[in-house]
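For this depiction, one protein chain was excluded, whereas all remaining protein chains were kept in their positions.
Going by the order they are written in, the chains are A, B and C; count residues from 1 in each one.
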Amino acid sequence: MNALDEKLNRFTKYKISEQTLRKFIDYLKQQAPVFAPHHNGEASYSYECVENSAEVVLSYPRTMQPLKKYFLPPREVLLNFNIKDNTFSKPEIIEETRIFFAVHSYEMASLKRLDYSFTQGHVESNYVSRRKYAIFVGISYTPDESHFSKSVGIDVEETEGFDLFLLPVGDGYFLLEITDTGKRLVEGFPGLAAPDTTEIKTEPLQFKSKIKYHHNRLPAVFDHVYKSKVWDKYAEICVGCGTCNLLCSTCYCFDIRDEVDLDAEHGTRTRYWDGCMLNTFAEVAGGENFRGSLARRTRHRLYRKFKYITAKSEMLHCVGCGRCSHFCPVGISMTDIVNDLITDYEEKQNKEKI
Amino acid sequence: MSKPRVAFFDFTSCEGCQLNKLNLENDLLSLLELVDIVEFREAMDDKAENYDVAFIEGSISTPSCVKRIYDIRRRAGVLVSLGSCAVLGGVNAMKNLHPADWVQEAVYGDDKYLFPSIPVQPVSAYVKVDYEIRGCPMSTPEFLHVLKSIVLGRKPEIFDHAVCVECKLHENECVLDKGMFCLGPVSRAGCEAICPENGQYCTGCRGLISNANVGGAIHMLKRHGFSEQEAKKKLQMYSSLNKLINEAECRHA
Amino acid sequence: MENLAQHAEDLYCPEIATITRVETLTASEKRFEITMPGNRPLNHKPGQFVEVSIFGFGEAPISICSSPTRGPSFDLTVRATGRLTDKMHLLEAGSQIGIRGPFGNGFDPQDFKGRDMLFICGGIGLAPLKSLIDYTLDRRNDFGRIIILYGTKNPAEILFPEEIEKWQQQTDIEFVMTVDQADEQWQGHVGVITTLIPPLELDVKNTIATVVGPPVMYKFVLMSLKGKRIPDENIYLSLERRMKCGVGKCGHCQINDTYVCQDGPVYHYPHVKQLEEAV
Partner (left out) sequence: MRKDLNIDVHHLTRVEGHGNIVVNMKNGVLEKAELDIVEAPRFFEAMLKGRNFMEVAIITSRICGICSLGHQIASLKATENALGLEVSEQTKILRRILTDGATFQSNTLHALFLAAPDFLSVGSVFPLVNTHKDVVLAALRLKRLANDIGDLISGRAIHPIRCVPGGFTKLPGAGDLRTLQEKLKTEGMNDLRFIVDVIASLADKIPSFTRETEYISLTSPEEYAFYDGVICSSDGGTYPVEDYLKVTNEFVVSHSSSKHARFNRSSYMVGALARYNNNHRQLHPFGREVEQKLGLTAPCYNPYMNTVAQLVEVAHCIENSIQLMDRLLTNGIKFEKPNQTPSRYGQGIAATEVPRGILFHDYTYNRQGNIVAANCIIPTGQNLENIDDDMKKLVPEIIEESKEEITHKLEMLVRAYDPCISCSVHMLDVEFIEE
């Protein structure tokens, strides 16, 4: 038995049919609001608040926006203010239990990264209030051509961070109790039989590693490719639309803007998702732009994922969800860039040897 | 602070931007609290000598337009161009892509000399423009944003990022992925991605983002199955005066 | 998350402070004296900044230009260049204003005890450095020589004329000024700031050089300092970026792996030397 299977087999688990699983969603809805993947258009998925458990999509490649939208909303009012009397109030953030259902392992891993970003140095109350009582039910998935989470060290069946986890088996699922919170949720649900003792055997190598090097070696590669010509290669076709930033599950940069009502008295201070691929992001007063070229911006984006924060947090800040590649209108793939960089790095190493 | 005196003027255009202001039904009364509208030909008889803020709709396309815009600039404190026609030349400017004579003759035949017309230009080709509100039609929230900013005495925020940004904030399904054409990745936002939001493609009515990678955009559209010629033609719908597009060559097969 | 929650801060809520004095310095710069609620001291270090906000006009990071040794109020020198700063210039004494901070990494003057201090200030860069200059002057005996080099584009842009007059008269300060372009009245030095560096006679090992100015200035000043053989570890810079949040979240001020609002704006030169995007 491999290490992963060993770990999975330690959890108490139940066999559950899809029909019962949907009843379980209904049951969860009685405990707290449930958020899960839904169809959004012809071939697009998004997390939505569940109204009807039949509409929850259990098998999906990836949602468009990552789960971060619930913890760092795309637009969020930070303050309501009054210009005339110089007063303000902070909108109350209700600290409530929310259940996130059918979440993939890379998504959970991305939250761990966001947790780091919003609590290192200053701990941000807005983020923490939303995050504090969140409960997660994970599900394994079949990787598509854009997924590469395995390449950055995150298994499809990685259970870390989840309270419950679903593994497809036959025509149903194994429901695994990961935490005490998960156990308590399951206990109240009348639809389950006794725990199942069948041994779990995951299928090994569900997908090949798409990055040439083991993820542990990537930070070292990035020590040597700052001046690589690879950046220019991709800058030629990149159009700087910012999609990769906005949909990235670990990106969290934002902009803050004041907006005033028509009475010219009341207004809001609002933050919006922003991205370092956008032209004006690194502009300073006087118009100077320290990352004016797309090559520099692309480089900054990748260094943020594989080196800068990684050095401090000891986690790669790319989780391999593949959103940046899948949704890129130009078709630039993250793994292609990284593999090109590795090639460049190898050439450089070889030259040095000679 | 006394109420700013605001005037609206229309040049060569469809007047849809002006109509959009009349469509501010819910906010019209608040707006009238905020400013004095002193000239608005489409809606009122009054004429004024001068204005704190002049909003200009439409592009400049006849000799009499030129005279009138100089005159308005002289009388105006702040001048704001409104909508694609005023800011970019807009759809009107596609005329410039054809020989002037051909165009005149095509419409009026032998009577073409009765109606003089000069190459279409945006307002900024003739006078200093303080702020620009893009869009076809302009978006009313953005118009109100600029107006409120002027009333408060601050510079309005004008966005210079791609429509993709707002489209992704709305989590709209990507229209390129649906096999449709789209200029969202290189077109300026500020519209809340209203076209993709409604299942339609972005036609680039706000022009391109600055520093746009036009060659890259053409490459992108080819990747999605559109010819270079078609890509260029669609890029020119609103931005036919943009040299970047007219000179763009796609270096990628 | 639960234990972190105990430390959670409402990071974006300003305190409403009062402008207690406004002084016009040049055509585009004004100095504002700010008093916090209850007249409490800000407790800042020289070189730190605050996020100033006016509702409806947004926020902007502004360096504190007064020394913590003076107070409890503090001073901000503001150039009118943007949405917030333009509005700020219209405010009079008695107006209220939002303050968050102090933020960032300032100078630790303790570390400079006994050293010769060389201040190199370009344009509005004098403002952040003035907090450290004043500090060293208030603890004059703790420091060796105090040399201030100050350059502006033209005489009309000279900040703090009263202070400068005092510095020029004080015998324990070496103050040298230059302008890029002189006018008819100007009798002093003409030329860019780097022209002031070669003539200096310095005990280079014992001299701490602090540099603040517009982005274009750094490269040339650093070259001159190198020419003077001042060791890199004796050099400090303060960098300017668009710091939107001030607390290391929004990402706008990031230079390579460093957040200016957290690790800066004051940097020990060896830290940023290798960073291509820094200077």
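Simple rule for what comes next: a residue touches a chain if its C-beta (ideal position, glycine included) is under 8 Å from a C-beta of that chain, and two chains touch if they have at least 3 such contacts.
Computed from a prediction, not measured in an experiment: that's the story for all the values here.
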Interface partners of the hidden chain - shown chains only, full complex considered: B
Given B:S13, B:Q121 or B:S187, the one touching the chain that is not displayed: B:S13
Absent chain, residues of subunit B that touch it: 10-20, 22-23, 25-26, 28-29, 32, 37, 40-46, 61-62, 64-65, 90-92, 94-95, 97-98, 103-104, 106-109, 111, 114-115, 117, 136-137, 181, 194-195, 197-200, 203, 230, 233-234, 237
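Simple rule for what comes next: only the chains that are shown with their structure count from here on.
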Per-chain Cα centre nearest the global Cα centre, belonging to chain: A
Whole-Å separation of chain centres (CA-atom averages), subunit A against subunit B: 37
Subunit B and subunit C, separation of their C-alpha mean positions in angstrom: 42
Distance between the centres, which are taken as Cα means, of subunit C and subunit A, whole angstrom: 39
For subunit C, residues contacting two or more additional chains: 56-57, 82
Junction residues of subunit A - those touching two or more other chains: 83, 257, 260
Of all residues in subunit B, those that touch subunit A in their complex: 27, 30-31, 33-34, 144-145, 148-149, 151-152, 157, 160-162, 164-165, 168-169, 171-174, 176-178, 182, 184-186, 209-213, 215-217, 219-220, 223-224, 251-252
Touch list for subunit B against partner subunit C, complex: 152-155, 157
Residues on subunit C engaged by subunit A in the complex (per definition of touch): 1-2, 4-5, 7-14, 16, 53, 55-59, 81-82, 96, 98, 214-215, 240-242, 244-245, 247-252, 254-257, 262, 276-277
